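Only one protein chain is missing from this complex, and each of the others stays in its spot.
Our next item is chain A:
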């Protein structure tokens, strides 16, 4: 249910992040539409988390270049450039317009404050609510994220909740001020599979209800396929493929995407004793050793010396006329197309 709009909600252009050394995130460009769920997929070290934290202004001691432009709130025009935004203004946006949840919901919550106190803390920071209205809003939020006994939950400390409940509370905190964009950094990775499915359903339901866009960071393609409208594959700090989910899972264009898909365990693979489960050989090149050619070349089965090792292939659009945008970074995509 991608809502097509001409101007995206978030537009990241040539985002480059380094911590005084080589670039961790390198010339990253992508767009997030209003109400769209985009899965940011990649192995550890691909830059998906660092890129998101850079957009959120949560990186310290980082050198961030490029642009991340957040469209103005509905009815209030004026885009905001997030890169280089003064800390005070950035803080005013965080929680209110863009919010973020993380992998480990236990360590993300304050162990010393009750759930109610933590929700009120966020609500006070972003809304004028007071007294009974504040409490009512806190209860409504917990209801919204599917907590069965919201009033009882208010008085509990995080340690009394299960992992799934904690992540639900975390989501309630993140959406308390009704942000337009939610970064979800591996939010289901630490959870049981059944709970994972519940949380995914909850997040998707919240998007459908509120129209909030979401950047869903994951290394798990099964999770991505369950929630995403669009998939962006990152490799060694770059976007290597950006495609609508239904296209991506049917016919991925980049060899790396295909390798990722065939490495994902599916039921048939498990029944067959992981026999035809293929992992891309080798490792992601570290930030200092990425070279100037295609960064996947050293691990690619379809590598061709003159073509792939000559220069960095650009990100090219391969969508046919009338199709949704689909870009890929591969010099041989046409030859390799199935």
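Following the convention adopted for this analysis, a contact is a pair of C-beta atoms (placed from the backbone, for glycine too) under 8 Å apart; a residue touches a chain by one contact, two chains touch by 3 or more; residues count from 1.
We take it that contacts and distances are computed from a predicted model.
Of "Peptide/nickel transport system permease protein", "Pimeloyl-CoA dehydrogenase large subunit", "GntR family transcriptional regulator" or "Diguanylate cyclase", only "Diguanylate cyclase" is the UniProt protein name of the chain excluded from the display. The residue touching the chain not shown here, chosen from A:174, A:260 or A:300, is A:174. Of the candidate positions A:37, A:70, A:93 or A:293, contact with the hidden chain is made by A:93. Note on the undisplayed chain: of the listed residues A:81, A:110, A:208 or A:301, the one touching it is A:110. Residues of chain A that touch the chain left out of view are 56, 58, 91-96, 99-102, 104, 107-114, 121-122, 125-126, 156-157, 159-160, 170, 173-174, 176-177, 183.
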